[in-house]
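Every protein chain except one is present and positioned as in the full complex.
Here is subunit A:
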Amino acid sequence: MTQYLLSVHTDFDDVAGTTEAEMQQAYAQVDAFNTELQASGSWVFAGGLTPPADATVVDAAGPEAVLTDGPYAETKEVLGGFWIIDVADLDAALDVAKKASAACMGKVEVRPFQGE
């Protein structure tokens, strides 16, 4: 079995433009998908994130920790949410990702976690 990160990259500026009905539809679809994923036994963890404006970057690689307000990367599309799943191989992960993408109505990136 291999663990995969399925991540959703969201443009939070665009989110403001979506209608309430669209948001509700996406929430309902993702809820149903999550329930199905948990029942299948592939679920490890999942979560949605607040907008990047809420982020703080911590750099303690030097002698003193430096805190910076805002996200690490100044890009339009940032991590908006993710699933971690545990499945047999990439084909199984891609099947889950297709359903995840349809549910959240966005692109989903599939990346394996490092082995032991």
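Basically, a contact is a pair of C-beta atoms (placed from the backbone, for glycine too) under 8 Å apart; a residue touches a chain by one contact, two chains touch by 3 or more; residues count from 1.
Criterion: contacts and distances are computed from a predicted model.
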### Query
One chain of this complex is not shown here; going by its UniProt record, which of these names is it: "C-type cytochrome biogenesis protein CcmF", "GntR family transcriptional regulator", "RNA polymerase ECF family sigma subunit" or "Aminotransferase"?
"RNA polymerase ECF family sigma subunit"
#### Entry: Option touching the unshown chain, where A:37, A:79 or A:93 are the choices
A:93
## Note on the structure
Touching the hidden chain, out of A:41, A:62 or A:115, is A:115
#### Entry: Interface with the unshown chain - residue positions in subunit A
2, 88-91, 93-94, 110-112, 114-116
